[in-house]
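Here the complex is missing one protein chain, while the rest keep their positions.
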Amino acid sequence: MSDPVFRGGLAGAKAIDGSISVSAIDDRGMIDLRGDIKDKKFVAATKKVLGISLPAQPRQSVNKGEVTALWLSPDQWLITCPRAKGAHLANGLQTALAGIHSLAVDVSDARSIIRLEGQGAKEVLMKGAPVDLLASEYTDGYVRRLRFAELAAMIHVVSSDPEIIDLYVFRSYAQYAWDWLAATSTKQSRLSLFANQSIASV
Amino acid sequence: MRYSIFSLARQALNYHKGWEKAWRSPELKPSYDAVIIGAGGHGLATAYYMAKEHGMTNIAVVEKGWLGGGNTGRNTTIIRSNYLQDASIAIYDLAHKLYADLSQEFNYNIMFSPRGLLMLCQTEHELRGFQRTAHANRIAGLECEMIDRQRVKELVPIINDRDDARYPILGAYYQASGGTARHDGVAWGYARGADQMGVDIIQNCEVTGLLRDGDQIVGVETTRGTINTKKVAVVTAGHTSHIMQMAGVSMPIESVCLQAMVSEPIKPVIDVVVMANTVHGYVSQSDKGELVIGGGADAYNNYAQRGSFASLEHTATALVETFPIISRLKMMRQWGGIVDMTGDRSPIISMTDVKGLYVNGGWGTGGFKSIPGSGFVFADTIANDRPHPIAEPFGLKRFVRGEFIDESVASGVAH
Amino acid sequence: MTGKPYRLPDDSGAGRLLDRSKPLSFTFDGKKMTGYAGDTLASAVMANGRRVMGRSFKYHRPRGLITMGSEEPNALVGVGTGSRREPNLRATQVELFDGMTSVSQNRWPSLDFDVGIINNHMSRLFPSGFYYKTFMWPKTFWHKVYEPVIRNAAGLGVAPDGVDPDSYEQVHVHCDVLVVGGGVAGLAAAQAAAANGKRVMICDETPRLGGIADISNELIDGKSQLDWVREQAASLTAADNVHVMTRATVIGHYHHNYLMIFERLTDHNPALAAAGAPRHRLWKVRAGKVILASGASERTMTFANNDRPGVMLSSAARTLVERYGVAPGLMGLIFANNDDAYITALSLKRSGVGIARIVDVRENPQSEIITAAQDAGIETMFGHAVAGVETSAGGKQIDAVKIAPYVKGRGRVVNEITVPADFIAVSGGWNPVAHLWCHNGGKLQWDDTLACFKPKSHDDDIAIVGSANGTMDLAGCLKEGYAAGEKAGGKARLKKPRVVVRKQAPVEPMWFSPATGKYNEGNKHFIDLQNDVTAADLELAQREGYESVEHTKRYTTLGMATDQGKNSNVPGMGIIAEATGKAVPEVGTTTFRPPYTPFSFGAIAGTQRGKLFHVIRRTAVYDWHTSQTSVMEPVGDWRRPYCYPQGGESQQDAINREILNVRNNVGILDASTLGKIEIKGPDAGEFLNRMYTNMFAGLKTGKCRYGLMMNEMGFLMDDGVTAKLADDHYLMHTTSGGADRIAAWLEEWLQTEWYDLKVYVTPVTEQWSQFAIAGPNARKVLEKLGSDIDLSHEALPFMAMATGDIAGFPVRLFRISFSGELSFEVATPANYGQDLWDKILEAGKEFGIAPYGTEALHVLRAEKGFIVVGDETDGTVTPHDVGMSWAVSKKKPDYIGKRSLEQAFLTEPGRKQLVGLATTDPNEVLPDGAPAVESGKLTGHVTSSYWSPTLKRSIAMALVKNGSERMGEKISFPLADKVIEAEIVDPVFYDKEGARQNV
Partner (left out) sequence: MLEIKCPVCGVVGEEGDFHGGGQAHITRPATDNPANISDEAQRDYLFMRHNPKGLHFERWRCDRGCGKWFHAARDTVTNEFKAYYSIRELPPVELMKAATGSWAEYFKDKMVTK
């Protein structure tokens, strides 16, 4: 038999011609990792496999090479890597963590990632997410789980200048999130906040 | 003074100077045979039936604010009786039947309007749930029917009946005799009726303490003095826990804010009452032309009478989807009322461990429609010091026995 | 003066906002009219000589505009047509555009001739609350006769037709300071707040900043207020820490400084909407601090027939002239109790509008502005009041004004004179616009000097400045604005402007001007203009005991109109106070609820409409399903195929075929929606023991076990199969609808009650596509696909699981069955789901494979007597009730719901128990929910009912009183049109021994 055909959660989504660039990323491997950051053995084992120390601070991420660890919770991280390496890394973690109270699960297919690029990306997200995206903490590497368009979602600020933000949503919700972005990122609804205003009428 | 078109005409000649007070403003007496705390619909109805059915006229209804100013004046005025559980059917049906004759009984038009009420079926699960209710109601003798989408469209021309709607209309459960009444009129009618039989309604009289002598209630302390009495009925929707605590009685109740809103008045677009449980909203059009919209309750305890925009938004969004013309109409006023939620979401009409202390509360979202029935059976319970058969299932002991009256099972909510 | 043009000439200096080089054409009630860019609909209609713009609610009296903005109670119009029609817009707020179609409301057949005016002539029969006193006989007539008539007469505008073609959206914004109102005080506050870099938003309801600066006469730093405002506006819009919004109304203040701003983006220019711009945008703002600079609104005064077209607020008259170059009439009279009206007098005079005189109720007021008016040659008349008007043309035209000496509290008018005039500009003082202050619990207090309610205290971080705070002088407004801005944004190094303080003569409240003749008899003194509530109505309410102001309001409908009491509350309370001899604060205080002004439901829904109303969750095979069948069933937020009709097949035929195909060949079901949760840790076994009713401790690795879950009340809430992956590692399956709920439920117990247990829980529902391959040929299909897993019964028996590879796909394979057939559930990562599905169908072709939907699934399980949580259970059903006592452990000391199962009612004999039903006529299918009735009482109901193609008869399950002890008994189910009889039988209808699944 031939190799399994890969079909991401946004394979059928229609391209969006809007005020920012919106694209689907489906070549990412993801591992949901749970463990006790105060457990030295856990920290050491994960570092050995991943090559990085897990971020201990809320809403931070740590990146080295192809591997990024995103903080999800005090005892939970999402490890991302190239898709081809996902299963390998998951196995590596499971092996290294044998006997250590933890849970590492390959969840590469559980989420879809939508990348927003270009000036105004934050403003588009602000139409769906009730968080202060203009706060200074939203800089490179920032991670936050949030509600976006009524969905459980997560954003990862890949770069603040130029603006690149990855929006993670669960796979079954991806089409809805995509349709939402298509509706709110139109050129006619472009939003300028706090600057670039025309002089107000008097 | 009897009201009629003739008395109106007579008074018109005299520029309406001859009208008498609708009710007295009596002085509080030092003792009564019974004191009812709370001059809302339920409290006033209780007093009315105690006087009318049981000859108890030496009673007082004490009210912190002004009569009818709590949830009685803050609801969406819907009346229906098509519940699932036998106990619920019994009390709401009694209320419904009493409602039908109240205007004539009071000589005061409460504008009972059986304009028809339908509960939409928008999922197969909901459809099945209502089918079960329909059968149960038929056996109980209620006139209700399941209707199809075509009939729904005829009754509610503005409904979104598209096949590709997120929640398509699969049909509805229709109670032709369901409808609305004028909420203030109900409170005022009961007040006028009770007052005429000698009941003292004391407004601006806040209860500050309940007095016990061992297991027996002996009095009520108020901002206008202490009252000696052997029977106290607590009918203070939204504040039941607070008042009962004064007698040292805990309640299986949490108080939350339930919200409602109205649109600006428009010419008639909807003649019936529509409830859409799947999307959490219900709507009717008032005689003034406002769309009266009821929605959900906030998920946290709240006595502020102000709810979150979130729950209102949820409701309004659902209604824009269900009735697309609403999109270009405007929301004119929103408000919240504090409702008591019990563990099984059914009310409490009960004796208590304290002799002479009775409680009626926990109506959640169903208070207005039950007022006459609730007052009738509660009055009987107080007068005879034993639960009226219709009140009995709503007693506090159900929480010890595990004998809950769970209506949510009918609304298609999977647990 | 209908028919006369009111537009002032270009050289009058009036009409600041008009661009007379840009004429716009529009229609009002079908009549073609012309206005200019910059006009409002109200000013343009007036400029065309039409003063009557609407009819009142109850008496259908002709009405003209009375205010200058969003609080307008009279000039309500419908704008647009068809699905874009919007009723109840305030003409004073509507910006004119070319091609606008507008109509008046609440009149038939026309605005000029309205048959509803009959109500006015019969109004003595319709005092407040008349409907409570009549329409009661005969009993059914209220609903059948009276009410329909009333309903058809009531209401204002006509709703649009059909689906709104425009779009709406929302945006969430945080800021440090939100300034509400762009007048002088607001601009000062915003400047100061922004000086240190704080994120500041300032918004104004109107299309421009400045409030009433342009129609005020005092100077700031020696410059006109308008020039000062221009400078501030320019500097704020240029700042990169300030966001300036116009056409943006803050409609509500909610908990913790959460505010809603309603922004109108395209209403003034429909071309933008047509091009795809959102029509309205609702801003959800979380502000650190809020500064309200919402200004004040002018009050009218109450005299007989004070509602006649041509009676308007002094500020409205001034606005018409100054901004729109429209004269309110040809000869006017100013009626005032305060100094502000004198500015209007001067303004009108300057623009060439005739002023008969100023009538001032004050005895001998003295101030600079009064002197200025007198110096300009305007006649003043102190200690007098307007007592009424003389009208013609059915009340549409004022001819003269009746003036009488005014002595407070005196009932009769003497020495009345009549002065010709065709309009009256009225000023009864100013009310702070403190609505937002009240929304979240702010308190108001009565101010005797200003005769109004003004802000008192608030629990939130909110300040109120300027005239909204009752500070009615320019210097005070600026001072408060800067101070509040600095308090919010830190000490600011700003050069603050100088203002020459001009002394004003104090306002003298006047609630009621008596009319000629007997006190208040036969004359209508309007308080609530839209709802036609008169002073007499308020007095009647008092007389009848509706004394509390809340009773009065509800009895008379005072303040319930679309202006929500903005114009009527304070005068109404003043009247009640006079009628009862109380002081206003004794009558009661007033409060305001959101919204500040009515706003569109479309904005509340925002983007969430149509396909974005609510998410549809899609499995990896969703597109395939929808390409095969349109019969999809909502299951929670998912959509699952209900059945797959082929070539004109009915749904029932398709379901029967699918079922028989599973029984005889092999079927495939997309079961991806089933909840999947990984549970791992040294205490995972113990944890499962506590969550499930049955024992999990003894389960072996590689094996599966069915489990039941109760809530703490002892009622069933979920079920599913849990597989043991390793010593300390489990995979739990939940119902499709329960997946998220159960994952949260597990977390809750681990975090809040049993935090000593070492267990991690990770939901993995979304990771896997999972397919049930069921039927006698199931194994053959998998064998054809090829696998490294030994698929034999011996190696992988019923209730075993394995991990490996099938046709090159990484899989987890479970020998579990919900159909009673030989069945494998195969799970593969979701992104391979579609391909695996395709390959299974391809491989299964020769074995007769066909997909089956949820209905076939339900029939298959019912034939086997398996329950569905949510069908057989409804939140009041225990495991014992559904005959699953075998799954309720007696050994475990504790698990969720165990204790409640022992409550008296739950152990009572004679509870309803799950049974099977075999109808006496095998072709008769009981309806779902059908009632079992014995001796007239409801003793049970059908929980599931189907036609079983396997057994070629109907089958059903029911909960019946004491059912499990009544096997073989007959029981009847009376329906509306017939009675169906059935025998109580074992709920397992097919393959009781379970031989078919165990091969």
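Labels A, B and C are assigned to the chains in the order they are written; within every chain, residues are numbered from 1.
FYI, a contact is a pair of C-beta atoms (placed from the backbone, for glycine too) under 8 Å apart; a residue touches a chain by one contact, two chains touch by 3 or more.
Since this is a predicted model, take the numbers as computed values, not measurements.
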| item | value |
| --- | --- |
| Chains in view touching the one left out | A, B, C |
| Chain not shown: contacting residue from B:Asn14, B:Thr223, B:Gln245 or B:Asn384 | B:Gln245 |
| Options A:Ala87, A:Leu146, A:Ile164 or A:Ala182, residue touching the unrepresented chain | A:Leu146 |
| Residue touching the undisplayed chain, where the options are B:Asp86, B:Glu221 or B:Glu254 | B:Glu254 |
| Absent-chain contact - pick from A:Val43, A:Leu72, A:Ile100 or A:Ala182 | A:Leu72 |
| Contact set of subunit B toward the excluded chain (per top definition) | 239, 241-242, 245, 250-255, 299-304, 308-310, 342-343, 399-401 |
| Residues in subunit C touching the chain absent from view | 254-258, 286, 441, 459, 712-713, 744, 747-748, 751-755, 893-894, 898-900, 903-904 |
| Residues from subunit A at the interface with the omitted partner, ascending | 58-59, 72-74, 76, 130-131, 144-147, 152-153 |
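What we mean here is this: only the chains that are shown with their structure count from here on.
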| item | value |
| --- | --- |
| Between B-C and A-C, the pair with more C-beta contacts | B-C |
| Euclidean distance of C-alpha centroids - subunit A vs subunit B, Å | 49 |
| Centre-to-centre distance between subunit C and subunit A (centres being mean Cα positions), rounded to whole Å | 32 |
| Distance between the centres, which are taken as Cα means, of subunit C and subunit B, whole angstrom | 22 |
| Set of subunit C residues in contact with two or more other chains | 284, 608, 611, 614, 616 |
| Multi-chain contact sites of subunit B, meaning residues that touch two or more partners | none |
| Subunit C residues touching subunit A - in the complex, by the definition given at the top | 167, 169-174, 182, 199, 207-210, 214, 226, 229-230, 233-234, 236-238, 240-244, 246, 272, 275-278, 284, 286, 607-608, 611-612, 614-620, 623, 638, 678, 680-682, 729, 758, 760-762, 764-768, 785-786, 807-810, 828-836, 839 |
| In the complex, subunit A residues that touch subunit C | 1-9, 12, 26, 32, 34-35, 75, 87, 101-103, 105-111, 123, 126-132, 134-135, 149-151, 170-173, 175-176, 179-180, 183-184, 186, 188-189, 191, 193-195, 197-202 |
| Footprint of subunit B on subunit C - complex, ascending | 57, 84-88, 124-125, 127, 130-137, 139, 142-143, 147, 150-152, 154-164, 168, 252, 254-255, 258, 260, 284, 439-441, 520-522, 536, 540, 543-548, 550-551, 554-555, 557, 560, 562, 564, 593-595, 598-602, 604-606, 608-611, 613-614, 616, 633-634, 711, 713-717, 737-738, 869-871, 873-876, 900, 903-906, 927-931, 933, 938, 941, 974-976 |
